[in-house]
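Removed: one protein chain of the complex. Kept in place: all other protein chains.
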Amino acid sequence: MNWSLILGITITIITAFTVGMFYGGISRKVTARIQNRVGPPIWQNFLDVLKLYSKESAIHHGWMQHLGPLWAITASTATLMFVPILNNGQFYQNLNFSGDLIFLMYMMVFGQLGMALGAGQTGNPNSAIGVSRGLSQMVGYKVPWLLALVAIMVQYKATSITGLIELQNQIGWLMFASPFAFIAGLLAFIGMMHYSPFDIVFAPSELASGPPSEFGGKYLGLMMTSGSIFTFAKLVLFVDVFLGGASNILELLLKTFVIYMIPVIYGIVSPRYRTEQSIRYFWGWPTFFGVIGMLYAWYMIS
Amino acid sequence: MIEKKDSLAIGEYIKNFARKHSLFVLAYGTGCGAIEIPPTMTSRYDAERFGIRGAATPRQADVLLITGYLATKTLKRVIRVYEQMQDPKYVIGFGSCTINGGMYWDSYNTINSLDKYIPVDVFINGCMPRPEAVISGFVKLQEYIQEGKADGWRKYQNNIEEYRENQKRIIKNWRMPDYNL
Amino acid sequence: MMNSLFLLLFILFGSAILSYIGHRISETLGNIIVVVGAFSASIWFFVGFETPAEFSYKIADFDALWSFSSYSWIFAALVSILSPLALLYSTSYMKGKERLGTFYFNFFLSILGMIGITMSQDFISLFIFWEIMTWSSYLIVIYLGKDVEKVGIKYMIFSAIGAYALLMGIVLINREVGSLLIEDAFAYFPQIQFSTQLLIGILLLIGFSIKSAMMPLHVWAPGAYSNSPMSYTAVFSGALSKMGIYGLGLVFIRLLSSGEFTLINEIFAWAGAITTLMATFYAIIQDDAKKLLAYSSIGQLGYIIVGVAIGTELSIMAAIYLAILHAAFKGNLFMAIGAVEKQTGSTDMTLVTGLIRKMPLTFFSTLVSIIALAAVPPLGGFVGKWMLYQSLLASEHFFLIIVIFTASTAAFLYSFKILYSLFLGQEEPEFKNIKEAPLPMLIPMILLSLFLIVTGTFPGILFEPIANGMKYLGFNDVNWNMSLLVNAWGDEVNLQHVSMYIGTIFIVAFIFISLKNRKRTRYVTTKDISTSGEIPLPHENLSFKLNFYKPFERAISPVMKKTMDSIYDEIGNGLNALFQFIRYIYSGNGQGYALYVIIFFVLLLLLKNQIFGL
Partner (left out) sequence: MVIADPIYYIVLPLLTAFLLPLFGKLYKPLIGIIPGFVFLFLAYMSVILMIDIRPDNPIITKIAGWTPPFGINLVFSSFSGFIASLISIMGFLIWAYSYKFKKVGFDDSLKYFILLLLVVTGSIGIVLTGDIFNLFVFLEITGISAYALTALYRGRDGAEAAFKFLLIGAFASSMILLAIILLYTQVGTLNMAEISVRMHEVDLKIKVLIFILFFVGFGIEAEMFPLNGWVPDAYSQAPGPIAAVFAGMVAKAGIYALVRIIYLMFDLEGAFHLLLIMGVITMIIAEVVALRQEALRRMLAYSSIGQMGLIMIAFSFNTEQGVFAAIFLMFNHAIIKSLLFLTTSFLVYNTKTKLISDLDGFGKKMPLVSLLFGLGAFAIVGLPPFSGFWSKLYVLIAAANQHMEVIIALILSVSVVEIIYYFKVISRLYFRKASEEIPIQKPSLNSSIVMIVLGLIIISVGVYPDLITGLIENATTSLLNKDLYIEKILPGLAEIIN
C-alpha cells in the first residue's frame, strides 16, 4: 500500500475540484460583467454543489441512473490521474507514467458513455435527445482533435504525455513548433468544452438541460463535481500537449486560465448551433487545419 | 416522523448557508405576473447576485415561484411539479391572486388562497409586484432559510392528509400517483 | 487407423447425423445429442491433442496433410470455444422451430468445415472444407425462409465468387509449384515469375476477403447475418468470418512475404479502413438491432483486416487479438439480441424498450460486450485497438489511423443506441410481464462476459497463444507482458494500474452515493418524469427512438447517397437484360435452327483458312 501515492491522488483530485469550481464561477462572473450585470460571487459554484449535496431526498429511475454519475466521476478522475499535472512534480505525479494519449482519448469518452446510459434510463425524452446530440457532436470534434494529436505523435515519435513535455523542454512549446496542429486542436477544444455555440447538449431553453434533466440532489451534485474535475483535466491535458506543461502551480493556473477563457468568451458572444451545423463546422476549417498540420508533420519527418 | 433539528448545529448552519445562497427557481408562469420574471433575472435587476438562477426541471429546482392566479386545472400541474421537487423546497406566492384570489376572488374556476393546497413560504403581494418587491421577497426567503423557519416542505409532509383533502376538493378527477412521501 | 484429428471430424460429423436423427425422434433427445456432441468435440480438441497430431493421405493423387499449425490452432480454438456455447444457447433459442434436424445438421457441418479449414495444411482439403462450410452456412442463412431470393442468392453468389477465385489461385499454385501442400507453396512461391505471383496473390486475397466482408464485397453480409437464427449468427459473425482473416494472414505474411507487394498491403489496409468507417455509419442509421449488429460486425472485421494488411509484428498481434475478442463480444451481443427477440418477439429498436429491469443479466452481458466493442478501458477491446493504433503510428500510416479512429468514435453512437433503445428508456406496459431469458441462453452469455472482463486486465492470457501462433508466421521473438502494453517507442499503458484505480474510485464513489441519505432515496417509475406538470397516461410512449441520430444522418448524408448495393443491383439488371436478349437465340423455330446449321457450316467453310491455317 503506497500511502504517498494515495495522498497525492487525493490532493490532486481536491486541487482539480477547487480550480474547476473557481473557473466555473469566474466564467459566470465574466459573463455577467459582459452582460453589464454584477453577477454572482466567484465561489457561487461551491455553494451550488454544497446545496445539492445537502438536499435531503433524491429519486432515481433505476440502477443505471444511480450509477451514471459514479461512472462520470470515475472517468473524470481517472483522466486526471493519467495527465501529468506538473512537469517536475514528484508530488502531483500520480499514475501518469502508465498512460498515454490514445489511452486518454478513450478514457475521456468512458464517462460520457456512463452519463449517457444514466440519462437514458430516466426515460425523459429530453435526456435522450441531449445524449444523441452530444454523441453526434463528439464525432464532430474528434476528427480535428485526432488530426492534431496524431500529427504531434508521429512528428515527435512519442505517445506519452510525459515524453511530449520533456521534448518541449528542449524544443519549446508545440504551439509554435507545429502551429497548424495547435490551431486544429484549439478549435476542437472549444467544442470539447461544450460552451455556446456548442452547448447543444445541455441547451437549457430547448431541452430542459438535456441529459441531467432528471437528476437532482446528490446525483446532480456529483455530476457537477465530476464536471469541474473533468474541465480541469482537459485544460491540463491541452496545456501539457501544446503549451509545454507547467513547472509550478502558478504557471499551470495561468496557462489553463488563458486557455479556459477562450471558449468562455467565444461562447458569450455567439448563439447556439444546430447539431448538424456544429458537426459540419468541425469537419470544415478545423479539419482542414488538422490535415495541414498532418502534412506538415509528414514533411518534417521525411 | 422527522424530529425538529437543533438549528444552531454548525452543520445545519453551513447547509442553510449554502441553501440560502443558491436558489434554483422554477418559475411557474401561470398568470400575468410571469412578465415580471425576465427583468428580475436580467441585467436591470440581476437576481443572480443573490445566487438565484433559473432551473430547467423540478428535479433540480429549490424554489417554486407561482406567478399569479391559479386555475383549478393549473393547480393540478402545480401540485405535481411541487411534489417532484427534492427536499428542502420552497414556494413563493407571487401577487395578490395567490393570497386571496385578487381580482379573480369570485371566479368559478380559480382558487383563492394557494396556501390551502401547497405550503407557501413567502407571499409577495401587489398586483402586480415590481422586481424590487420580488427580490425583497427572495431576500426574506433567504432569511427564513438561514433561521430554519422556511420549513413548508416539512409541514406538507406532516399534514399531507389535510392538504390532499383540500386538493381533492378542487380537483375532481384525481388521477395522480402519490409521490414524495 | 484412428488419428486424433480424424476422430475430431468424426465426432462432429457423427453428432451432425445423430442430431438430425434425434430431432426426427424428439426435440429433447435431439437437444441432448447436440449439446453432448458439441462439448465432447471441443473437449476432445483441447484435451486430446497432447502431441501435435498429423494425418497425411493422398486423394485423387494430390498429397493432403492435416495438422494444426500453432497459428491455425488459435482459430480452431476460437471455433471450439464459441460453437459449443452457441449450440447450448441454440437448444433453448430454437425451441419449437420446425426442421430442427436440418438446422443442427448444417450447424455441425459448418463447424466441421471451420475446424477442417484450420487443420488442413494443403490447399485441396482447405478448399473442400471451405465449400462445405459455405454451403452449410447458406442453408442456414435461408433456413427461416425470410426473403430467400434476395439475401440467400446474394450470399451464395458472393461466396461462389470468392470460392472460385480461391480455386483459380489454387489451380495456378498447383501449376507453378507442382504440389498443393501449403508449406511447399510458401517455399517455392518466390521462384515464380512476378506477374503470376501477383495474380495468385490477388485471387487468394479476394477469395479470403469476401468471407471477412471487406468493403466492395460486403453486400452479402448484413442480410446474411441478420436473417439466419441468432444462435448461428453468433458463430457466423464470430468464428466463420475469422476464417477469411486466417487465410488473409497466411497470404499476406507467408505467401506475399517478399517486399514487392507493399502496394497490395496498402490497398487492402485502406479497403479495410473504408469498410470500418462506412459500415459504422450504416450501423448508426439502422433501426433493427440485428441489422445494426451485422453492420457493426463488418466494421469490426475492417479493423482486423487493417491489422493483417499492415503486417508488422504489433499489428498482426493486434489483429489476432481483436479477432478473438470480436468473436467473444459479437457472439455475446448476437446471443443477447437473440434473447431479446426470443422473449419479446421483436428486435425493432423503435418498439422494444425498457427491458433493463425485466432482463438484467442480458443487459449486463450486453453492456460488457458493448464496452469491449467500444474499446473503452478497462475492458479488452481497448487493448486490441491500442496495439493497432500504435502499430499504425510506428509504421507511419497517419491518415489510416485517422479514418479508423473516427470510425471507432462513431461506434459509440450505435453502441449507445442499442443499449438505450432496447434496455433503457420508458418501460411500457406491453412489456410488463417479460421474463429473463432461460438458463441455457444465459450461461453462454455470462461466460463470455466474464471472459471479456478478465482479458481486459490480463490480456497476456491471450498473448501467449498468439505469440506462439506468430512464430509460425515468422515473428519469432514476440515479447508480451501479462498486463502491460508497450509500443515501439517505449510508451506504455499499465492495465493493472488502470483497472485497480477505476475499481477503487468506483467502489468509493458507489459507497458514498449509495449511503448518502439512503433512507430518502427512492426509486420512481419512468412515468414519473418532469413533463412540465403533465401526467403521462400509461399508453403514452414518451421514449425518443425514431430517427435517433437524424442530425448525424443529415451531417453525413453526402457520403451515404450511393450504396454499394445499388451499384451491384444496376450491374445485375444490366446482365439480366443481356441474358434475356441472348435467350432469344433459341427462338423455338425449327427452320431457324436448320438455318443456324447451314450458316455454321458455311462459316466454317469460309473461315477454314484462318482456322486450319491453309
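Letters A, B and C mark the chains as written, and numbering starts fresh at 1 in each.
Quick note on the criterion: a contact is a pair of C-beta atoms (placed from the backbone, for glycine too) under 8 Å apart; a residue touches a chain by one contact, two chains touch by 3 or more.
Owing to the predicted nature of the structure, the values given are computational and were not obtained by experimental measurement.
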Touched by the hidden chain, restricted to displayed chains: C
Touch with the omitted chain, as defined above, among C:L29, C:A53 or C:M168: C:M168
Selected residue (touches chain absent from view) among C:I153, C:I461 or C:I535: C:I153
Which of C:F194, C:Y523 or C:F600 contacts the chain that the document leaves out: C:F600
Residues of subunit C (touch criterion as defined above) contacting the omitted chain: 59-61, 124, 127-128, 131-132, 135, 138, 142-143, 145, 148-149, 152-153, 156-157, 160-161, 164-165, 167-168, 171-172, 174-175, 199, 576, 579-580, 582-583, 585-586, 588, 590-594, 596-597, 599-601, 604-605, 608, 611-614
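Here is the rule we use: only the chains that are shown with their structure count from here on.
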Distance from subunit B to subunit A - Cα centre to Cα centre, in angstrom: 36
Set of subunit C residues in contact with two or more other chains: 520, 524, 528, 530
In subunit B, residues with contacts to at least two other chains: 57-59, 87
Complex contact set, residues of subunit C against subunit A: 354, 356-357, 367, 371, 374-377, 382, 385-386, 389-390, 393, 396, 398-399, 401-402, 405-406, 409-410, 412-413, 415-416, 419-420, 424-427, 487, 489, 491-494, 497-498, 501-502, 505-506, 509-510, 513-514, 516-517, 520-530, 542-544, 548-549, 551-552, 554-555
Residue numbers on subunit A that touch subunit C, as the complex places them: 53, 55-64, 66-67, 69-71, 73-74, 77-78, 81, 95, 97-100, 102-103, 105-107, 109-110, 112-113, 116-117, 120-125, 128-129, 131-133, 135-136, 138-140, 142-143, 146-147, 150-151, 153-154, 157-160, 163, 208, 213-214, 218-219, 222, 274-276, 279-280, 283, 294, 297-298, 301
Residues on subunit A engaged by subunit B in the complex (per definition of touch): 28, 32, 35-41, 44, 47-48, 50-51, 54-59, 204, 207-209, 212-217, 220
